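The complex appears here without one of its protein chains, the remainder shown in place.
For subunit A:
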Amino acid sequence: MLPQLPDLVASLLQQMGIYLVVAYLLSRTPLFLPLMRVSVRWRHKLACYAIFSVFCIMGIHIGMPVGGARANTPAIGAVLGGLLGGPVVGLAVGITAGIHRFLLGGSFALAAAIDIVVQGLLGGLTHRYLISRGRVRRLFSPALAAAITGIGILIELAIDLALVRPFGEALHTVSLIALPEFVANTLGAALFMSILIDRRSLLEEQSSAFSTKALRIAARADGLLRGGFDRENSSRVAQIIYEETGVGAVAITDREKILAFIGIGDDHHLPGTPISSPQTQDAIARNEVFFADGNEVAYACSIRRGCPLGSTLVIPLAGEDRRVIGTIKLYEPKSRIFSTINRALGEGIAKLLSAQILAGRYERQKALLAQSEIKLLQAQVSPHFLFNALNTIAAVIRTDPERARQLVHSLSAFFRKNLKRAGEEATLGDELEHVEAYLRIEMARFAGNLEVEVDVAEEFRHVRLPAFSLQPVVENAIKHGTSQLLGGGRVRICAAREGRDLLLSVEDNAGLYEERSPGDGLGMAIVDRRIRARHGDAYGVRVECERDAVTRVILRVPLETVPA
(Lines give C-alpha, C1' and ligand atoms only; values in the text may rest on other atoms or scores of the structure.)
Protein backbone atom coordinates (compact mmCIF):
# COMPACT_ATOMS: atom_id res chain seq x y z
CA MET A 1 0.00 0.00 0.00
CA LEU A 2 1.46 3.32 -0.98
CA PRO A 3 1.03 6.20 1.48
CA GLN A 4 -1.35 9.02 0.65
CA LEU A 5 0.04 12.38 -0.47
CA PRO A 6 -1.03 14.62 2.45
CA ASP A 7 0.34 12.14 4.98
CA LEU A 8 3.56 12.01 3.07
CA VAL A 9 4.01 15.80 3.12
CA ALA A 10 3.22 15.97 6.82
CA SER A 11 5.49 13.18 7.89
CA LEU A 12 8.35 14.35 5.75
CA LEU A 13 8.06 17.83 7.28
CA GLN A 14 7.94 16.22 10.70
CA GLN A 15 11.15 14.38 10.05
CA MET A 16 12.62 17.53 8.55
CA GLY A 17 12.12 19.04 12.02
CA ILE A 18 14.41 16.44 13.61
CA TYR A 19 16.97 17.11 10.92
CA LEU A 20 16.95 20.84 11.63
CA VAL A 21 17.14 20.35 15.38
CA VAL A 22 20.35 18.41 14.85
CA ALA A 23 21.63 21.16 12.58
CA TYR A 24 20.71 23.78 15.15
CA LEU A 25 22.44 21.96 17.98
CA LEU A 26 25.57 21.43 15.95
CA SER A 27 25.62 25.11 14.99
CA ARG A 28 26.21 25.94 18.67
CA THR A 29 29.50 24.07 18.58
CA PRO A 30 32.83 25.22 17.16
CA LEU A 31 32.39 22.52 14.51
CA PHE A 32 30.28 24.95 12.53
CA LEU A 33 32.76 27.81 12.60
CA PRO A 34 34.43 26.89 9.28
CA LEU A 35 31.04 26.90 7.56
CA MET A 36 30.37 30.51 8.36
CA ARG A 37 32.71 32.06 5.92
CA VAL A 38 33.98 31.24 2.47
CA SER A 39 37.49 29.94 2.87
CA VAL A 40 40.12 28.57 0.54
CA ARG A 41 41.95 26.71 3.27
CA TRP A 42 41.90 22.96 2.70
CA ARG A 43 41.23 22.28 6.36
CA HIS A 44 38.06 24.35 6.21
CA LYS A 45 37.05 22.61 2.98
CA LEU A 46 37.63 19.24 4.59
CA ALA A 47 35.46 20.22 7.55
CA CYS A 48 32.78 21.41 5.16
CA TYR A 49 32.90 18.11 3.25
CA ALA A 50 32.68 16.01 6.41
CA ILE A 51 29.80 17.92 7.96
CA PHE A 52 27.64 18.04 4.83
CA SER A 53 28.35 14.39 3.99
CA VAL A 54 26.94 13.52 7.40
CA PHE A 55 23.88 15.72 6.83
CA CYS A 56 23.40 14.31 3.35
CA ILE A 57 23.47 10.71 4.59
CA MET A 58 21.23 11.68 7.47
CA GLY A 59 18.83 13.11 4.86
CA ILE A 60 18.74 9.79 3.06
CA HIS A 61 17.65 7.97 6.18
CA ILE A 62 15.19 10.53 7.41
CA GLY A 63 12.35 9.85 5.05
CA MET A 64 10.21 6.91 4.09
CA PRO A 65 10.21 4.35 1.32
CA VAL A 66 7.71 5.00 -1.45
CA GLY A 67 7.76 2.04 -3.80
CA GLY A 68 11.37 1.54 -4.97
CA ALA A 69 12.12 5.14 -4.10
CA ARG A 70 12.44 7.12 -0.88
CA ALA A 71 10.80 10.40 -0.09
CA ASN A 72 13.74 12.03 1.65
CA THR A 73 16.02 15.11 1.93
CA PRO A 74 19.65 14.39 0.92
CA ALA A 75 19.42 17.32 -1.52
CA ILE A 76 19.83 19.82 1.35
CA GLY A 77 23.23 18.47 2.40
CA ALA A 78 24.47 18.08 -1.15
CA VAL A 79 23.37 21.51 -2.38
CA LEU A 80 24.55 23.38 0.75
CA GLY A 81 27.86 21.49 0.73
CA GLY A 82 28.40 22.63 -2.83
CA LEU A 83 27.20 26.17 -2.16
CA LEU A 84 29.46 26.72 0.82
CA GLY A 85 32.40 24.53 -0.12
CA GLY A 86 32.62 24.90 -3.90
CA PRO A 87 32.36 22.38 -6.78
CA VAL A 88 34.96 19.96 -5.41
CA VAL A 89 33.34 19.75 -1.98
CA GLY A 90 29.87 19.55 -3.57
CA LEU A 91 30.91 16.71 -5.85
CA ALA A 92 32.70 14.89 -3.02
CA VAL A 93 29.64 15.15 -0.75
CA GLY A 94 27.46 13.98 -3.66
CA ILE A 95 29.63 10.99 -4.46
CA THR A 96 30.02 9.97 -0.81
CA ALA A 97 26.30 10.11 -0.13
CA GLY A 98 25.48 8.74 -3.61
CA ILE A 99 27.51 5.60 -3.03
CA HIS A 100 25.77 5.21 0.31
CA ARG A 101 22.36 5.57 -1.36
CA PHE A 102 23.25 3.11 -4.11
CA LEU A 103 24.23 0.50 -1.58
CA LEU A 104 20.81 0.78 0.07
CA GLY A 105 19.33 -0.78 -3.11
CA GLY A 106 15.82 -0.57 -4.57
CA SER A 107 14.71 0.09 -8.13
CA PHE A 108 15.56 3.76 -7.70
CA ALA A 109 19.04 3.07 -6.31
CA LEU A 110 21.11 4.14 -9.30
CA ALA A 111 18.92 7.07 -10.24
CA ALA A 112 18.85 8.39 -6.65
CA ALA A 113 22.65 8.09 -6.38
CA ILE A 114 23.12 10.08 -9.56
CA ASP A 115 20.58 12.60 -8.26
CA ILE A 116 22.67 13.36 -5.19
CA VAL A 117 25.88 13.74 -7.21
CA VAL A 118 24.17 16.12 -9.61
CA GLN A 119 22.72 18.16 -6.74
CA GLY A 120 26.14 18.50 -5.09
CA LEU A 121 27.62 19.61 -8.36
CA LEU A 122 24.78 22.07 -8.89
CA GLY A 123 25.52 23.72 -5.52
CA GLY A 124 29.24 23.79 -6.31
CA LEU A 125 28.75 25.40 -9.70
CA THR A 126 26.48 28.05 -8.19
CA HIS A 127 29.24 28.72 -5.64
CA ARG A 128 31.82 29.15 -8.38
CA TYR A 129 29.55 31.37 -10.40
CA LEU A 130 28.77 33.74 -7.52
CA ILE A 131 32.41 33.88 -6.37
CA SER A 132 33.55 34.77 -9.87
CA ARG A 133 30.95 37.56 -9.87
CA GLY A 134 32.23 38.73 -6.50
CA ARG A 135 28.86 38.21 -4.83
CA VAL A 136 30.04 36.20 -1.84
CA ARG A 137 27.34 37.42 0.52
CA ARG A 138 24.60 35.98 -1.71
CA LEU A 139 25.98 32.49 -1.03
CA PHE A 140 24.53 32.79 2.46
CA SER A 141 21.07 33.82 1.30
CA PRO A 142 18.36 31.36 2.46
CA ALA A 143 16.25 32.20 -0.63
CA LEU A 144 19.09 31.21 -2.93
CA ALA A 145 19.60 27.99 -1.01
CA ALA A 146 15.88 27.24 -1.39
CA ALA A 147 15.91 28.06 -5.11
CA ILE A 148 18.95 25.96 -5.94
CA THR A 149 17.62 23.07 -3.87
CA GLY A 150 14.27 23.41 -5.72
CA ILE A 151 16.04 23.21 -9.06
CA GLY A 152 17.99 20.21 -7.74
CA ILE A 153 14.72 18.44 -6.90
CA LEU A 154 13.28 19.12 -10.36
CA ILE A 155 16.41 17.70 -11.97
CA GLU A 156 16.16 14.71 -9.65
CA LEU A 157 12.60 14.00 -10.69
CA ALA A 158 13.54 14.24 -14.36
CA ILE A 159 16.47 11.84 -13.91
CA ASP A 160 14.21 9.40 -12.04
CA LEU A 161 11.74 9.41 -14.92
CA ALA A 162 14.49 8.98 -17.47
CA LEU A 163 16.34 6.13 -15.77
CA VAL A 164 13.83 4.09 -13.82
CA ARG A 165 12.01 1.33 -15.67
CA PRO A 166 9.27 0.39 -16.09
CA PHE A 167 8.28 3.96 -16.81
CA GLY A 168 4.80 3.56 -15.52
CA GLU A 169 5.90 2.63 -12.04
CA ALA A 170 8.44 5.45 -12.08
CA LEU A 171 5.84 7.98 -13.09
CA HIS A 172 3.51 6.86 -10.36
CA THR A 173 6.19 7.05 -7.66
CA VAL A 174 7.48 10.40 -8.88
CA SER A 175 4.02 11.85 -8.89
CA LEU A 176 3.67 10.79 -5.27
CA ILE A 177 7.00 12.07 -3.93
CA ALA A 178 7.36 15.21 -6.10
CA LEU A 179 5.40 17.60 -3.89
CA PRO A 180 6.58 16.46 -0.45
CA GLU A 181 10.20 16.33 -1.53
CA PHE A 182 10.02 19.74 -3.17
CA VAL A 183 8.41 21.39 -0.15
CA ALA A 184 10.55 19.66 2.49
CA ASN A 185 13.87 20.16 0.71
CA THR A 186 13.46 23.82 -0.27
CA LEU A 187 12.10 24.73 3.12
CA GLY A 188 14.80 22.71 4.89
CA ALA A 189 17.62 24.27 2.87
CA ALA A 190 16.33 27.76 3.57
CA LEU A 191 15.99 27.08 7.31
CA PHE A 192 19.39 25.41 7.49
CA MET A 193 21.00 28.46 5.91
CA SER A 194 19.09 30.74 8.30
CA ILE A 195 20.47 28.85 11.26
CA LEU A 196 23.97 29.36 9.89
CA ILE A 197 23.65 33.07 9.32
CA ASP A 198 21.91 33.67 12.64
CA ARG A 199 24.74 32.01 14.38
CA ARG A 200 27.25 34.03 12.46
CA SER A 201 25.67 37.40 13.11
CA LEU A 202 25.33 36.56 16.78
CA LEU A 203 29.06 35.87 17.00
CA GLU A 204 29.91 39.02 15.10
CA GLU A 205 27.67 41.12 17.30
CA GLN A 206 29.29 39.72 20.39
CA SER A 207 32.79 40.28 19.22
CA SER A 208 32.06 43.73 17.88
CA ALA A 209 30.37 44.71 21.14
CA PHE A 210 33.42 43.38 22.91
CA SER A 211 35.88 45.28 20.75
CA THR A 212 33.87 48.48 21.03
CA LYS A 213 33.83 48.29 24.79
CA ALA A 214 37.50 47.43 24.99
CA LEU A 215 38.48 50.24 22.67
CA ARG A 216 36.35 52.78 24.52
CA ILE A 217 37.85 51.84 27.86
CA ALA A 218 41.35 51.94 26.42
CA ALA A 219 40.75 55.38 24.90
CA ARG A 220 39.14 56.87 28.00
CA ALA A 221 41.60 55.45 30.50
CA ASP A 222 44.65 56.22 28.40
CA GLY A 223 47.40 57.88 30.35
CA LEU A 224 45.40 58.19 33.57
CA LEU A 225 47.53 55.81 35.59
CA ARG A 226 50.77 57.14 34.16
CA GLY A 227 50.43 59.99 36.59
CA GLY A 228 50.86 57.48 39.39
CA PHE A 229 49.09 54.46 40.82
CA ASP A 230 47.27 56.36 43.58
CA ARG A 231 43.75 56.81 44.92
CA GLU A 232 42.77 59.73 42.76
CA ASN A 233 43.83 58.21 39.44
CA SER A 234 42.53 54.79 40.39
CA SER A 235 39.08 56.09 41.17
CA ARG A 236 38.92 57.84 37.79
CA VAL A 237 39.88 54.61 36.04
CA ALA A 238 37.40 52.61 38.11
CA GLN A 239 34.64 55.06 37.17
CA ILE A 240 35.39 54.60 33.47
CA ILE A 241 35.41 50.82 33.72
CA TYR A 242 32.19 50.92 35.74
CA GLU A 243 30.45 53.06 33.13
CA GLU A 244 31.69 51.14 30.12
CA THR A 245 31.29 47.56 31.26
CA GLY A 246 28.05 48.07 33.15
CA VAL A 247 29.09 45.64 35.88
CA GLY A 248 27.69 45.99 39.38
CA ALA A 249 30.82 47.43 40.92
CA VAL A 250 34.51 48.01 40.19
CA ALA A 251 37.36 48.11 42.66
CA ILE A 252 41.07 48.78 42.31
CA THR A 253 43.50 47.88 45.07
CA ASP A 254 47.21 48.04 45.59
CA ARG A 255 48.91 45.27 47.54
CA GLU A 256 47.50 46.36 50.90
CA LYS A 257 44.40 48.50 50.59
CA ILE A 258 41.47 49.49 48.44
CA LEU A 259 42.35 52.46 46.25
CA ALA A 260 39.00 52.89 44.59
CA PHE A 261 35.54 51.34 44.79
CA ILE A 262 32.62 52.39 42.63
CA GLY A 263 29.17 50.87 42.30
CA ILE A 264 26.92 48.63 44.37
CA GLY A 265 28.19 48.23 47.92
CA ASP A 266 30.27 51.40 47.99
CA ASP A 267 28.67 52.19 51.36
CA HIS A 268 30.83 49.61 53.07
CA HIS A 269 33.62 48.91 50.56
CA LEU A 270 35.58 52.03 51.40
CA PRO A 271 38.70 53.26 49.61
CA GLY A 272 41.65 53.47 51.95
CA THR A 273 40.65 50.45 54.03
CA PRO A 274 42.85 47.37 53.97
CA ILE A 275 42.02 44.47 51.68
CA SER A 276 39.85 42.03 53.61
CA SER A 277 38.76 39.49 51.02
CA PRO A 278 40.80 36.29 51.07
CA GLN A 279 40.28 35.92 47.32
CA THR A 280 42.09 39.17 46.62
CA GLN A 281 44.91 38.36 48.99
CA ASP A 282 45.21 35.03 47.28
CA ALA A 283 45.24 36.56 43.81
CA ILE A 284 48.03 38.92 44.90
CA ALA A 285 50.07 36.21 46.57
CA ARG A 286 49.83 33.79 43.65
CA ASN A 287 49.66 36.26 40.79
CA GLU A 288 46.60 34.44 39.45
CA VAL A 289 43.19 35.49 38.20
CA PHE A 290 40.44 34.53 40.59
CA PHE A 291 36.83 34.13 39.50
CA ALA A 292 33.89 33.31 41.74
CA ASP A 293 30.59 33.09 39.89
CA GLY A 294 28.61 32.68 43.09
CA ASN A 295 27.34 29.28 42.04
CA GLU A 296 30.08 26.75 41.52
CA VAL A 297 32.64 28.87 43.35
CA ALA A 298 31.01 30.52 46.32
CA TYR A 299 31.46 34.20 46.89
CA ALA A 300 30.42 36.23 49.88
CA CYS A 301 31.36 39.77 50.78
CA SER A 302 33.95 39.67 53.53
CA ILE A 303 32.85 42.99 55.01
CA ARG A 304 29.09 42.86 55.43
CA ARG A 305 26.70 39.95 55.42
CA GLY A 306 23.86 41.69 53.64
CA CYS A 307 26.07 42.86 50.77
CA PRO A 308 24.20 42.44 47.48
CA LEU A 309 27.35 41.52 45.54
CA GLY A 310 27.23 37.90 44.48
CA SER A 311 30.08 37.23 42.11
CA THR A 312 33.53 38.65 41.56
CA LEU A 313 36.48 38.57 39.23
CA VAL A 314 39.89 39.47 40.74
CA ILE A 315 42.76 40.12 38.35
CA PRO A 316 46.28 40.93 39.53
CA LEU A 317 48.04 43.95 38.05
CA ALA A 318 51.60 43.08 37.18
CA GLY A 319 54.44 45.57 37.53
CA GLU A 320 58.15 45.25 36.91
CA ASP A 321 59.46 41.70 36.75
CA ARG A 322 55.87 40.47 36.78
CA ARG A 323 55.61 41.39 40.43
CA VAL A 324 52.01 42.02 41.54
CA ILE A 325 51.42 45.67 42.43
CA GLY A 326 47.68 45.49 42.98
CA THR A 327 44.42 44.12 41.65
CA ILE A 328 41.40 45.16 39.71
CA LYS A 329 38.09 43.63 40.75
CA LEU A 330 34.78 43.48 38.92
CA TYR A 331 31.59 42.56 40.81
CA GLU A 332 28.04 41.64 39.86
CA PRO A 333 25.15 41.63 42.32
CA LYS A 334 23.42 38.39 43.26
CA SER A 335 20.56 39.32 40.94
CA ARG A 336 22.76 39.27 37.85
CA ILE A 337 24.99 36.82 36.08
CA PHE A 338 28.62 37.66 35.45
CA SER A 339 28.88 37.82 31.65
CA THR A 340 31.72 36.10 29.89
CA ILE A 341 32.32 39.24 27.87
CA ASN A 342 33.01 41.20 31.03
CA ARG A 343 35.21 38.43 32.26
CA ALA A 344 37.39 38.58 29.17
CA LEU A 345 37.25 42.37 29.19
CA GLY A 346 38.41 42.44 32.79
CA GLU A 347 41.56 40.54 31.95
CA GLY A 348 42.25 42.83 29.00
CA ILE A 349 41.74 45.91 31.13
CA ALA A 350 44.14 44.56 33.73
CA LYS A 351 46.83 44.16 31.06
CA LEU A 352 46.20 47.66 29.79
CA LEU A 353 46.41 49.18 33.26
CA SER A 354 49.56 47.23 34.13
CA ALA A 355 51.24 48.57 31.03
CA GLN A 356 50.16 52.10 31.90
CA ILE A 357 51.41 51.91 35.44
CA LEU A 358 54.75 50.59 34.22
CA ALA A 359 55.03 53.29 31.59
CA GLY A 360 54.25 55.90 34.23
CA ARG A 361 56.94 54.60 36.54
CA TYR A 362 59.43 54.59 33.74
CA GLU A 363 58.60 58.19 32.86
CA ARG A 364 58.91 59.34 36.44
CA GLN A 365 62.26 57.59 36.78
CA LYS A 366 63.45 59.32 33.65
CA ALA A 367 62.39 62.68 35.01
CA LEU A 368 64.12 61.95 38.31
CA LEU A 369 67.25 60.97 36.46
CA ALA A 370 67.24 64.24 34.51
CA GLN A 371 66.83 66.11 37.80
CA SER A 372 69.68 64.26 39.42
CA GLU A 373 71.87 64.84 36.41
CA ILE A 374 71.56 68.58 36.91
CA LYS A 375 72.32 68.09 40.58
CA LEU A 376 75.36 66.07 39.60
CA LEU A 377 76.61 68.80 37.29
CA GLN A 378 76.11 71.32 40.07
CA ALA A 379 77.79 69.20 42.68
CA GLN A 380 80.72 68.23 40.50
CA VAL A 381 82.29 71.65 40.88
CA SER A 382 82.03 72.11 44.57
CA PRO A 383 84.63 71.26 47.17
CA HIS A 384 88.02 71.45 45.52
CA PHE A 385 87.13 74.51 43.58
CA LEU A 386 85.67 76.23 46.62
CA PHE A 387 88.59 75.63 48.94
CA ASN A 388 91.19 76.48 46.35
CA ALA A 389 89.32 79.67 45.61
CA LEU A 390 89.16 80.57 49.29
CA ASN A 391 92.87 79.85 49.62
CA THR A 392 93.58 82.13 46.70
CA ILE A 393 91.41 84.87 48.15
CA ALA A 394 93.11 84.51 51.53
CA ALA A 395 96.45 85.14 49.83
CA VAL A 396 95.20 88.03 47.71
CA ILE A 397 93.70 89.83 50.73
CA ARG A 398 97.25 90.47 52.02
CA THR A 399 98.53 92.08 48.89
CA ASP A 400 95.51 93.54 47.12
CA PRO A 401 92.36 93.84 49.21
CA GLU A 402 90.39 95.47 46.39
CA ARG A 403 91.10 92.57 44.06
CA ALA A 404 90.23 90.14 46.82
CA ARG A 405 86.87 91.90 47.12
CA GLN A 406 86.25 91.38 43.40
CA LEU A 407 87.18 87.73 43.71
CA VAL A 408 84.69 87.29 46.52
CA HIS A 409 82.07 88.79 44.21
CA SER A 410 83.03 86.44 41.39
CA LEU A 411 82.88 83.49 43.73
CA SER A 412 79.44 84.41 45.01
CA ALA A 413 78.25 85.08 41.43
CA PHE A 414 79.45 81.63 40.42
CA PHE A 415 77.76 79.84 43.29
CA ARG A 416 74.57 81.82 42.97
CA LYS A 417 74.32 80.78 39.32
CA ASN A 418 75.19 77.27 40.26
CA LEU A 419 72.59 76.91 42.94
CA LYS A 420 69.79 79.03 41.64
CA ARG A 421 69.19 77.77 38.16
CA ALA A 422 66.63 75.10 38.66
CA GLY A 423 65.33 75.43 35.12
CA GLU A 424 66.23 73.00 32.40
CA GLU A 425 67.19 75.62 29.88
CA ALA A 426 69.35 78.73 29.81
CA THR A 427 70.55 81.26 27.29
CA LEU A 428 74.12 81.24 26.12
CA GLY A 429 74.44 84.65 27.81
CA ASP A 430 73.56 83.07 31.17
CA GLU A 431 75.98 80.25 30.57
CA LEU A 432 78.77 82.66 29.71
CA GLU A 433 78.19 84.70 32.87
CA HIS A 434 78.46 81.51 34.86
CA VAL A 435 81.63 80.50 33.05
CA GLU A 436 83.18 83.97 33.29
CA ALA A 437 82.70 84.08 37.05
CA TYR A 438 84.32 80.65 37.20
CA LEU A 439 87.21 81.72 34.99
CA ARG A 440 87.95 84.88 36.99
CA ILE A 441 88.60 82.70 40.01
CA GLU A 442 90.69 80.19 38.09
CA MET A 443 92.77 82.94 36.51
CA ALA A 444 93.54 84.34 39.93
CA ARG A 445 94.44 80.87 41.15
CA PHE A 446 96.91 80.16 38.38
CA ALA A 447 98.11 83.77 38.33
CA GLY A 448 100.01 84.36 35.11
CA ASN A 449 99.76 80.73 34.06
CA LEU A 450 96.27 80.88 32.58
CA GLU A 451 95.08 83.00 29.73
CA VAL A 452 91.45 83.09 28.74
CA GLU A 453 89.84 84.40 25.60
CA VAL A 454 86.07 84.55 25.17
CA ASP A 455 84.97 85.41 21.67
CA VAL A 456 81.21 85.12 21.38
CA ALA A 457 79.26 87.61 19.28
CA GLU A 458 76.46 89.47 21.03
CA GLU A 459 73.88 88.05 18.61
CA PHE A 460 74.46 84.49 19.85
CA ARG A 461 73.82 85.29 23.48
CA HIS A 462 70.09 84.65 23.20
CA VAL A 463 70.57 81.11 21.88
CA ARG A 464 69.01 78.60 24.24
CA LEU A 465 70.73 75.44 25.41
CA PRO A 466 70.39 73.07 28.35
CA ALA A 467 71.52 74.76 31.55
CA PHE A 468 75.03 73.82 32.74
CA SER A 469 76.21 72.90 29.27
CA LEU A 470 79.22 75.16 29.08
CA GLN A 471 80.69 75.27 32.57
CA PRO A 472 81.54 71.53 32.85
CA VAL A 473 83.30 71.67 29.49
CA VAL A 474 85.35 74.71 30.48
CA GLU A 475 86.12 73.15 33.83
CA ASN A 476 87.40 70.04 32.04
CA ALA A 477 89.60 72.17 29.81
CA ILE A 478 91.28 73.55 32.89
CA LYS A 479 91.27 70.55 35.19
CA HIS A 480 92.40 67.96 32.66
CA GLY A 481 94.00 70.42 30.24
CA THR A 482 95.84 73.60 31.11
CA SER A 483 96.38 72.80 34.78
CA GLN A 484 98.41 69.77 33.68
CA LEU A 485 100.85 71.95 31.74
CA LEU A 486 104.14 73.05 33.17
CA GLY A 487 104.09 76.21 31.12
CA GLY A 488 101.31 78.68 30.44
CA GLY A 489 97.81 77.49 29.71
CA ARG A 490 95.37 79.03 27.26
CA VAL A 491 91.61 78.53 27.07
CA ARG A 492 89.58 79.93 24.24
CA ILE A 493 85.82 79.96 24.03
CA CYS A 494 84.28 80.97 20.74
CA ALA A 495 81.04 80.68 18.85
CA ALA A 496 80.37 80.40 15.14
CA ARG A 497 77.36 79.93 12.94
CA GLU A 498 77.14 76.92 10.67
CA GLY A 499 73.96 76.93 8.66
CA ARG A 500 71.18 76.90 11.20
CA ASP A 501 73.40 75.64 13.97
CA LEU A 502 75.60 77.29 16.51
CA LEU A 503 79.01 75.76 17.10
CA LEU A 504 80.39 76.57 20.52
CA SER A 505 83.96 75.55 20.94
CA VAL A 506 86.10 75.36 24.04
CA GLU A 507 89.76 74.94 23.30
CA ASP A 508 92.80 74.40 25.48
CA ASN A 509 96.44 74.22 24.50
CA ALA A 510 97.23 71.06 26.47
CA GLY A 511 95.96 68.42 24.04
CA LEU A 512 95.77 65.83 26.78
CA TYR A 513 92.24 64.62 26.11
CA GLU A 514 91.89 60.90 26.44
CA GLU A 515 88.74 59.04 25.78
CA ARG A 516 87.21 57.80 29.00
CA SER A 517 89.94 59.12 31.20
CA PRO A 518 88.52 58.71 34.69
CA GLY A 519 86.38 61.55 35.97
CA ASP A 520 86.73 63.30 32.68
CA GLY A 521 83.87 61.67 30.89
CA LEU A 522 80.99 62.06 33.26
CA GLY A 523 80.31 65.80 33.07
CA MET A 524 80.86 65.85 29.34
CA ALA A 525 78.72 62.75 28.74
CA ILE A 526 75.84 64.31 30.64
CA VAL A 527 76.15 67.55 28.68
CA ASP A 528 76.14 65.56 25.45
CA ARG A 529 73.13 63.50 26.48
CA ARG A 530 71.13 66.51 27.57
CA ILE A 531 71.74 68.35 24.32
CA ARG A 532 70.73 65.27 22.34
CA ALA A 533 67.66 64.72 24.46
CA ARG A 534 66.56 68.30 23.88
CA HIS A 535 67.48 68.88 20.28
CA GLY A 536 67.92 65.45 18.70
CA ASP A 537 70.84 63.30 17.67
CA ALA A 538 72.09 65.75 15.07
CA TYR A 539 73.31 67.84 18.01
CA GLY A 540 75.63 67.18 20.91
CA VAL A 541 79.26 67.29 21.95
CA ARG A 542 82.23 66.37 19.80
CA VAL A 543 85.90 66.33 20.78
CA GLU A 544 88.90 66.98 18.57
CA CYS A 545 92.33 66.47 19.98
CA GLU A 546 95.81 67.05 18.62
CA ARG A 547 98.08 65.31 21.06
CA ASP A 548 100.07 67.73 23.21
CA ALA A 549 98.87 70.67 21.17
CA VAL A 550 95.17 71.29 21.45
CA THR A 551 91.93 69.81 22.70
CA ARG A 552 88.80 71.29 21.20
CA VAL A 553 85.38 70.42 22.54
CA ILE A 554 82.59 71.48 20.22
CA LEU A 555 78.97 71.82 21.28
CA ARG A 556 76.47 71.91 18.45
CA VAL A 557 73.06 73.37 19.22
CA PRO A 558 70.35 74.82 16.98
CA LEU A 559 70.41 78.63 16.60
CA GLU A 560 66.66 78.94 16.70
CA THR A 561 64.67 76.94 19.16
CA VAL A 562 60.97 76.80 18.67
CA PRO A 563 59.45 78.45 21.73
CA ALA A 564 57.76 75.75 23.74
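Criterion: a contact is a pair of C-beta atoms (placed from the backbone, for glycine too) under 8 Å apart; a residue touches a chain by one contact, two chains touch by 3 or more; residues count from 1.
We adopt the following convention: contacts and distances are computed from a predicted model.
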| item | value |
| --- | --- |
| Hidden chain of the complex, named as in its UniProt record, picked from "ABC-type quaternary amine transporter", "Two-component system response regulator BtsR", "Purine-binding chemotaxis protein CheW" or "Transport permease protein" | "Two-component system response regulator BtsR" |
| Which of A:A444, A:V491 or A:V557 contacts the chain that the document leaves out | A:A444 |
| Among A:L225, A:A249, A:I262 or A:V396, residue touching the chain not depicted | A:V396 |
| Hidden partner chain, touching residue among A:K351, A:H384 or A:H462 | A:H384 |
| Subunit A residues touching the omitted chain (full complex) | 383-384, 387-388, 390-392, 394-396, 398-399, 444-449, 483-487, 548 |
